[in-house]
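Questions regarding the structure given below will be posed in turn.
Every protein chain of the complex appears in place save one, which is left out.
And now, subunit A:
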Amino acid sequence: MSRQFTPKVVTANALLEGDVVYLTKQGHWTRQHAEADLIEDAVTAEIRLLEAQALAHEVVGPYLADAVAGKNGPEPVHFREAFRTRGPSNYAHGKQPV
């Protein structure tokens, strides 16, 4: 292996609602970060992103986001991605149940 790879999840926004969604192992979209497929190598990450891009009738703007393995599944690394799992902090309007 060359460079250290940070594990990733594929994330996007749902076409109809705009909700933050994540790609599961089965190739479906989930609203729960913990249910995302945690991708451990660069090649798979590229392939899964292409797969997500092919689902352009379901989602908008898929991209890879850093994640780590947690107790109950993948957890976000960066605070931006953490906010995306929760919804805004000024109202209890998170689309994903906390």
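Methods note: a residue touches a chain if its C-beta (ideal position, glycine included) is under 8 Å from a C-beta of that chain, and two chains touch if they have at least 3 such contacts; residues count from 1.
By definition in this document, contacts and distances are computed from a predicted model.
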item	value
Among "Purine-binding chemotaxis protein CheW", "Nitrite/sulfite reductase", "Phage shock protein A PspA" or "Putative membrane-anchored protein", UniProt-listed name of the chain not shown	"Nitrite/sulfite reductase"
Sites on subunit A contacted by the missing partner chain, in the whole complex	13, 15-20, 56-57, 60-61, 77-80, 83-84, 87-91, 93-95
